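Yeah, one chain of the complex is gone here, protein chain that is, but the others are all in their spots.
Labels for the chains are A and B, by order of writing; each one numbers its residues from 1.
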Amino acid sequence: MTNTERKNHDKYMLWAIFAIAFCGSVLHGARVWMLCGIAILTAKAVDVAVSMIRRTDFDSTDHSSELSALIFTLMLPVNIPVYVMVTSIVLAVAVGKHMFGGRDVYPFNLAALTMCCAAVNWPDKVFSAVAPFAKVDLLSGYTAQATISNASLIKDGGVPPYSTFDMLVGNYPGVMGADFVIVIAVIGLFMIARRKITWHIPVTFLVTCAAIAYLFPRVYGFSRLESISLEMLNGSVFFVALFMLADPATTPKTPKAKVVFGFLTAVLAMIFRYVGSFDIGTCFALLLINTLDGYIERICGGKKVKIELPEETGTEQTKEKSRGIVKNVKLEKAEKTEKPPKAEKVKTPHDAIVLISETEDKIDNVIYSTRTLSIEEILKAEEEQKKRRKAGK
Amino acid sequence: MKNKDYSYLYANWDDTVRRRKITLSNPVFVKGLALAPVVVAGTTVQNGILLCIAVFFLLTPTRIITSLITRHMSVPFKTFFYPFVSALVFAFVYYYMYRYLGTRVLLLGVYLPILVIDPLIVKNFEKTRKESVLYSVINGLRNTMGFVVACLLVCAVREFLAFGTIAGIKVIGVALLPMAQYSFGGFLIVALLSGIWSTAIRNYKYKVKVEAMHSERLS
Partner (left out) sequence: MNDFLKMMVEFFGYSLVAIGAQNAIFTRALGLSSGMRMLNDPKKNTFYFCGALTVFQVMTSVIVYYVMPLVTAMGFGAYRRFVLPTIIVMACTVSYVVVITLLSRIVSKEKFKDLLKSVTSASITGAIVGTVLLTNYQGMNLVQSIGFGLGSSVGYLFAMLLITEGDRKIAHDKVPESLRGLPITLVYISVLALAVYGLTGHAIAL
């Protein structure tokens, strides 16, 4: 996926998320918008902070953090305390995205990772459910109408006392956005029709989940078809299929591999839901399957996946005035397209050595754009330095 | 530090790294040794202290005994002799720890006995280099100190994040990140501290190089 396609994908996904957030705000009130805003700001703040710490250019076209934060937020109940949400987003974006190299190369689905972090840290807060039109305090999130979620109820052997229609339209105590199955399905169909996402992963995932629910019903005393509706309409299955499994950074690229990926994710997700400890077994399963997407791609005969460098790779200049050294480091791809910037003239072998010592660990990956001194000259200077040192001994 | 010292450090960088076990070649943060006890059992400072006591009484004596006995042994024998010696030493250490510190020693479960085969204690078994008793004492103590610093740091951070306390003393009374008490939290904390540690080492290495260059230029 090229940079432009990725931007386009993120843009469409953000619009889709806002449509669902709007439905959520109708049922759960203005706190939905407040939490969505905080989620976006937190994700962006982490991106900015990391770029400042790493002294790299801030990539304003990268929306993966905000998208993941919004997906995560809409899977939470409306009474969630703000600190739970903020801490989870900070942790997941900093660790799950930036530690692994940032945009397009992070190995785990960010939204799933955020959800898992929140679930293991504050399970009692994350797995509650709030009735539609309940009074919720805007700041603290306190409500008297909180109950346990349908997925928890099914896990404990119970059956949700709501009609299939109510579960389709999300009219029952639940989370902020992931319960509007009809809306999510329509958005999904629209995006598949417009070719913004491919059908392979979501459809394979949903069909396999339904098949497992049919073949191995969890709730006793109900028909197999009723088991399908209970399993599919609860636990944010549709939401996960459309938004989490469509992340291009953490899913395979070829159609065959996508089908296998969707199938395996569904099998593992249902195992986690059946025997796991959390309602959102799908997110935990997705983290595990994310490790295998490269392997799936290889066995399905896909092309070797290469890490794509962003198109607008700029220069990274670090001017260290105190030492009077200007270091110009450019990534390989940018080197081919743009003229290298001017570097301060390296006059003596000593300056050359300092330059080497500054950046010796990057020598495999970057090209020094110094016009005044070639690599051979730098190596010569280093040899000279070594000889001098030996002579000194 | 004088510029001459930096030149010396730069010229003998490998030796410097080998000698500075606490900082430059920390057994936990740099070499990744003894990860299991630190990651899983090191949830509180109390556990950390128990681990440190065990390592203190286990590491150096094992090194001394093995350096005395295994001088003329070939590598395959050494492979099993080192763990055997450390297991024997550990039997006494464990017994006396249990006697004087009580059942809290048992709370660490398998993570105290597992030290006997940890590469931290039996690391040298793959090496054929013979070492003198004095060297083994110095090296053992350096390694022990490196482990103590890393272990206590990890334990303190984890206890603070998971329970809001340090060594049982209430600091903020709020669990900032309850996952720090689990093994995956332990992995993460050790990874983060290891990252910070390696950044500090890189910066120090850079400083030594630049200062060494500077002094050479002056001379």
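One rule holds for everything that comes next: a residue touches a chain if its C-beta (ideal position, glycine included) is under 8 Å from a C-beta of that chain, and two chains touch if they have at least 3 such contacts.
Values in this document were obtained by computation on a predicted structure and should not be read as measured data.
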| item | value |
| --- | --- |
| From B:Y6, B:F57 or B:F90, residue that would touch the chain that is not displayed | B:F90 |
| Options B:L9, B:A34 or B:L177, residue touching the unrepresented chain | B:A34 |
| Chain A residues that touch the omitted chain in the full complex | 54, 95-96, 98-102, 105, 107-108, 113, 116-117, 119-120, 272, 275-278, 281, 283-285, 287-288, 291-292, 294-295, 307, 361-362, 364-366 |
| In chain B, positions touching the absent partner | 29-30, 32-36, 39-41, 76, 79-80, 83-84, 87-88, 90-92, 94-95, 98, 106-111, 113-114, 116-120, 122, 126, 179, 181-188, 190-192, 194-196, 198-199, 202 |
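Definition applied: only the chains that are shown with their structure count from here on.
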| item | value |
| --- | --- |
| Chain A and chain B, separation of their C-alpha mean positions in angstrom | 35 |
| Interface residues, chain B side, partner chain A - complex | 11, 176-179, 182, 184, 188, 195, 206, 209-210, 213, 216-217 |
| Residues of chain A that touch chain B when the two form their complex | 87, 91, 95, 99, 117, 120-122, 323, 350, 353-354, 357-358, 388-389, 393 |
